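Just one protein chain is left out here, and the rest sit where they should.
Which chain is which? They are A and B, in the order written, and residues in each are numbered from 1.
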Amino acid sequence: MAETLLSIEGLRKAYPGVVANDDVSFSIAPGEVHALLGENGAGKSTLVKMIYGLVRPDSGRMLMKGQPYEPATPHAARAAGVAMVFQHFSLFEALNVAENVALGMEDPPKQRELAARIREVSETYGLPLDPGRLVGDLSAGERQRVEIIRCLLQDPKLLIMDEPTSVLTPQEVDILFETLRKLQAEGTSILYISHKLEEIRTLCDGATILRLGKVVGTCDPKESSAREMAEMMVGQTLHTPSREEKPLGDVVLDLTALSLRSANPFGTSLKEIDLQVHAGEVLGIGGVAGNGQDELLAALSGEALSPAEAVKLNGQPVGQLGPNARRRLGLLAAPEERLGHAAAPDMSLTENALLTGAIREELVSNGFLKWPAAKSFAEKIIERFDVRTPGPANAARSLSGGNLQKFVVGREILQRPICLVVNQPTWGVDASAAAAIRQALLDLAAEGAALVVISQDLDELMEISDRFAALNEGRLSPTRPAKGLTVDEIGLMMGGAHDMEVAHVDA
Amino acid sequence: MIRLEKRPQPSRAWSYATPVLAVVITMIAGGILFAFLGKDPFLAIKTIFYDPLLGEFAWYYRGQLLVKAGPLILIAIGLSLGFRAGIWNIGAEGQYIMGAIFGAAVGLAFYPMEARWLIFPLMVIAGALGGFLWAMIPAILKTRFNTNEILVSLLLVYVAEQFLASMALGALRNPEGSGFPGSRNLQQYPAAANTELIAGTGMHWGVVAAFIAVIAAYVLLKRHMLGYQIRLTGESPRAARFAGVRPNLLIIFCMGISGALAGLAGLFEVAGPAGQISIDFNSGYGFTAIIVAFLGRLHPVGILLAGLLLALTYIGGEAAQANLGLPAAAIQAFQGMLLFFLLAVDVLTNYRIRLRRTEAA
Partner (left out) sequence: MDLSAINPAVLLASLMVASTPILLAAIGELIVEKSGVLNLGVEGMMITGAICGFAIAVQTGSPALGFVGAAAGGALLSMTFGVLTQFFLSNQVATGLALTLFGLGLSALLGQGYVGIKPPPVGDINLGPLADLPFIGRVLFQHDAMVYFSLLLVAAVWAFLKYTRAGLILRAVGESHDAAHALGYKVVWVRLMAIAFGGACAGLGGAYLSLVRVPQWTEGMTAGAGWIALAIVVFGSWKPWRVLIGAYLFGGVTVLQLNLQAAGLAVPVEYLSMSPYLITILVLVIMSSGRGRAALNAPASLGRSFHASS
């Protein structure tokens, strides 16, 4: 029997109304790269939070090298040699790299010494980084490097990585994998959390698959096919959207040299964007998060104004029009952030239906609201898009992510847009809801609407786009037909391993 | 250990119950406070909350109730619109003063003309305008320069107080007042007086205006697009921008309305119960109205009830001062406590309290 570093036995964690983990057991050997595979909501995050001391299990136990391991806090977990690279929420934008690293260490050396060590370790592992820069000014890939280096400086025995590649271009993923293999060769174990099957097949030695909080299987990813793993993960065969080829219609949305300064001091400004979208077409826009996606959506929805001629709808300049004037003309949008942007969390679904539907659904007369009409519009969305909720009087925040996403996308689709812009339509949504949303988008295009789908999920974009372009530091690549694009080509459109250059300049 | 757990949606029952609960807790804590001051707590609470309504001299106090509640409700209704949208006008006291000065100045300018049909309406307009303009200073600085409206509106209270003093001593001083500070008494100038409409009730035009404001605010919030936009902005500013709300216009609107209503309250006060512009004309209604607005859960009907309750503490407090020797400051502390307890129990609306084992989180 191979020795084990960490073994997990029968862990259970319940939240009110949900059992996040139930009787989860697996083990990791020293130097093993172990994958934790599962859909959104399968319980991966809760499990790693327990290993990292952020959440206490209700029952079950963990053993580290045969000794009981019960971290009460992340400090205890770090002291035991466990380090974690987070998907979100662990960097401070207004602090510099060295300060960020220091915050994640138990007893950091003096700033100057630390800066020297950051340079040294980052060179060793091929992750160049300048310790004096503000994290807010770094790209997503560079930020991840900060997190990784923060972990490496503590010589961890176990490194947990939560969806590390979601913020990287394909070329950057290659660099990351090289770093991870180097670590593995030095004997560090890695717990790798992902739902991307191909990555896991290239990188991992073992895999545990979670579904609805339970372990539904283990496998050797190098031996199993992606299809086998996918079926274990999802538990059903998926309905893949399909669309028929048809000739392009007229140009509906036309962007000419659209430049826009970001409202957020750490945001990305849009630079000289040119783009045409035709009737009946789905244009996919890829790119790593934080390269101008939010800003592009704001420029199209009317939340950010631009010179009138920079944005044209059916030849009519709309750059100076606000959101409601654009809605009146048929240009609708669904932003990425469901709670707090696309919908108001504490307001009812009826009130949220009114949020964008007031104009096109004629829910207002002389400034007075027609509540019955708003309610029936909300009911229509709920019914047509199979939104699971007791009724339209429920607050938006009471819905699950997938159901709320169906609601906010459905709300726009039912208003018969001429052009619809969506950002991350299926982010954090379970597979069946995601499939339904994609199909609804394709149906809308089939009826002749022009669609712009902004997403970080390349598989999704390849599945539904007619043409493809990528955002990189606020610039849009030239548009190319989606059919026949290779991963390498897409990666180059997204900017390749562009962060490397930045690092060289600074070094 | 006690843990808070977010409710899937705000509890309706608790949103009604928390203000009542807060009042009850405040009465208990207030009783303890009064006991520390060496007063009989039960007698004190009875003197403040029971006697003015149903006691021996209730016939006198009941009239006072509307006189005090009128300005509180009028100001609080205006403030509540802004508070709902996350626009914090806390300088209503200053707008109240400026409304009184503007209105009184217009009235006094006509002295001793007798055309009430002209003078009184002009005074009302001037009062609203005074408060509106004073509120426009923080509003425009906010929209134009992104200056914090909380600090500016509050600092302007002190400016307004100094301006009030200079008016009482200078431009508006009663020329026949043998040099004493303070303006002519508007109560004794029939064309400008805000008289009691129904004898013995305390009902004057300011109270009427307060009732109208309650109804208008109710309709606005419940049925009108603008009210929806106000609520949406408060819930989620980003969603509001997405819904086409123009934040700057909303700031101007909310600040303007609250300023105008506070100005109206000042005008009705100076032309009625107070009677004249004097150095100590303002008595903190602008600040107490903040308590009223929150206690009424920023809801028009709630504010109506909360305004009456706070008016009761003023009147009952005066009675307790006269009969029991309870210091006036005790009532002020009592009102402050009320807001504290309200904010504390408010957590029950959005969170459920669970008793659980200790947890690392």
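Side notes on the structure shown:
Everything below uses one rule, namely that a residue touches a chain if its C-beta (ideal position, glycine included) is under 8 Å from a C-beta of that chain, and two chains touch if they have at least 3 such contacts.
Just so we're clear, the structure is a prediction, and the values are computed from it rather than from any experiment.
One of A:F26, A:F86, A:Y125 or A:F468 touches the chain omitted from the figure, and that residue is A:F86. For the options A:E70, A:E99 or A:E309, the residue in contact with the chain missing from this view is A:E99. Residue B:L154 is the one among B:M27, B:L154 or B:L186 that touches the chain not shown.
Touching the omitted chain from chain A are residues 46, 49, 53-55, 73-75, 77-78, 86, 89-95, 99, 102-104, 108, 265. For chain B, the residues touching the chain absent from view are 4, 6, 37, 83, 88, 90, 141, 144-148, 150-152, 154-159, 162-163, 165-166, 169-170, 287, 290-291, 294, 327-337, 339-340, 343-344, 346-347, 350-351, 361.
Assume only the chains that are shown with their structure count from here on.
Our note on geometry: chain A versus chain B, Cα centroid distance of 47 Å, whole angstroms. Of all residues in chain B, only 5, 8-10, 223-226, 228, 231-232, 235-236, 238-244, 246, 359-361 touch chain A in the complex they form.
Within the complex formed with chain B, the residues of chain A that make contact are 16, 53-56, 72-73, 301-303, 322-325, 327, 333, 335, 337, 340-347, 351, 354-356, 358, 364, 367-369, 371, 394-395, 397-398.
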